[in-house]
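Working notes, structure below.
Removed from the display is one protein chain of the complex; every other protein chain stays in position.
Take a look at subunit A:
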Amino acid sequence: MASKALYSHRDPVLKKRDDFEDILEERRNSSDLRYAFKCYTPVLYRGLTPCKAATLKSMVLQSEQLLHVINQVSAESGESTDVVKDEAAAILEEMAHRLQLRTIRFFAYTLSKAFKALYRSVCVNEEGIQRLQQAMQEHPVVLLPSHRSYMDFLMMSYILYTYDLSLPVIAAGMDFLGMKFVGEMLRMSGAFFIRRSFGGDQLYWAVFSEYVKTMLRKGYAPIEFFLEGTRSRTCKSLTPKLGLLNIVMEPFFKGEVFDVNLVPVSMSYERVLEESLYARELLGVPKPKESTSGLLKARKILSEDYGSMHVYFSPPVSVRSLAQGRINRSQFNLTPRHVAQKPSEETQAFVNDVAYRIVRLQQENMVVKPWVLVATLLLQSVEGMELTELMEQTSWLRDLARMFGAFLDWPDHTPCSMVVSSSISLHRNLACVSGSRISLVVEGPQGPETPEEALFNRAVSVLSCASYRNQVLHVFLRPALLAMALSNANSSRKEDIYSCFDFLRNVFSDEFILSPGASVQDFDEACHLLVKCGAVELLHQDVVMAESGRTVLSFLTLLLEPFLQGYQVVCRYLREEATENLTEKQFIPAVRSFAVKLHLSGSLKCYEVLSSDLQKNALNALIRLNVVRRVRTNEQVLFKVNKAAVNSVEDTLGGRIPTQKSILARL
């Protein structure tokens, strides 16, 4: 059972984590065919009366909830209810999964082959599996894996099949349906497809939410979806999306089920299949459209080594215990259940908190590989460094990360140098050793390249490397924000530093997972960790850097430096070049070419500002800070920029002017 407090990460180091088992080991020693045809008898939800996928569809179509919306839509549009019903049936047809064991067995066989080729090991915490099995019998379960790769959901189903657990139904994006045959295969292995956006479509929403809720209420199968909404191209956790989470919690709010269990799953890859694709995408090369032929072409990846992967099933989180004292369920008693209610503010805030909590749980149990530390250090000296220095620093960083509670996968009894060199060799596409120096690999065409091309190629390797550094950001984030606040603040008084911290936290809250309203807790946590590692001292009302703290603090400040610079560049762009009629579509290309220009002129060294992800986040932050206004006109969305305000944000970020003191009262 989860504790009542949503934020209980005071000392992350004390977290006890389960051990891992490699599930590929058995696959390497016994027949895959026999495995694919093994007797599969999962334990089921105790309230379940098994039904077919087709029965499920007709239940949805006949549900009061859906009929109610159908009547409404028909009354509004003037179409007959039969027409609207057919429309609903078509939506459902397009959406619904057709889970069948045959396909699963097919996948079990082929994926066994593929995984063995790709990975050295796939490690799963079996205690987590046991807890999951228990939870699945008692309550409807929602699986919430992190999303870094297409592999994620294949891997999830594969693991559940391996452990004889009920196979999940998975919310997937419609793009997969574009792949002939494969889309349908996924459908038959339990994926159901939802459009990426259906904002105003009441009927679509009704079909979708009723479909999910029916499966949940019936306990038909565990429901799996990605809170982050899409694969994170940067390997940072993305701000959670609330739509589906809202839907799966509603049956509990309305008393239709006793409880719903949310199970965060952290999936960490030593090497992500899509690593350089992502970097290119972030730099504006369009993502290849999902297609079957593309998939076949990608076969060549099978010959590469992707290291090991870790899947950690966190303990189930009971929605009931989270909601205790936060949600007054009787508010749902005054309208009939089939009438959809807009969630109250209280409910929205609650769902939002839960979403953040889950993402933080995902982060906490992400396994951090040695390479991640190496990449972090390499990025701080892009021009390369001495190998011996790298070894030394890596070992130092390992200890610091451990102290901050990172879930490190560091082999015991192996010298640090061995560990580092073996992870460099796995990632030889990113880093190379020449002589005694190590530096980033920059792929380039044979022959001459233009300055733009050179910049692009360099940016690809930096961003690829950054996607590894990003995997450890959650460990250092709060202390790093504090370190930055320490250097920005113009005094050492605690409230000045807090207000600086709070400002930075606010600015970066689209960039990183920072639970809304938890600023004080985060500040306390940051202080606690920095005091613990001896970097700062708390004296009465002051926070002071300790003598020995310089290394830690400068490391932490450098860690966030690219983001800080990136945001400043975006501000500068808005200040200097943004026109009155800046449209949403223009924004990213315009910022990018502005940054390229700065780079080429030599006044900018930071590559991460070229990432569209950072650009979008910065824009969102400025919108949130009311510095930029979104204006919706007939055709497009325009951004109206308050240049003076942008200037002041830029200066505050640079530590040139102090943060407002309006937030003092909260300390």
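To be clear about the criterion, contacts are C-beta pairs under 8 Å (C-beta built on N, C-alpha and C of every residue); 3 or more make two chains touch, one makes a residue touch a chain; residues count from 1.
Here, contacts and distances are computed from a predicted model.
K.L.:
Can you pick, from "Alkylglycerone-phosphate synthase", "Translation initiation factor eIF2B subunit beta", "AP-1 complex subunit gamma" or "BRCA1-associated ATM activator 1 isoform X2", the UniProt name of the chain not shown?
P.N.:
"Alkylglycerone-phosphate synthase"
K.L.:
Could you tell which one of A:R337, A:R437 or A:H528 touches the chain left off the display?
P.N.:
Here the residue in touch with the unshown chain is A:R337.
K.L.:
Which of these, A:R28, A:K52, A:R329 or A:R428, touches the one chain of the complex that we don't see?
P.N.:
Only one listed residue reaches the unshown chain, and that is A:R329.
K.L.:
Of the residues listed, A:P50, A:G178 or A:G255, which one is in contact with the missing chain?
P.N.:
The single option touching the absent chain is A:G255.
K.L.:
Tell me which stretches of subunit A touch the chain missing from the display.
P.N.:
Contacting residues on subunit A, toward the hidden partner: 255-258, 328-330, 332-333, 336-337.
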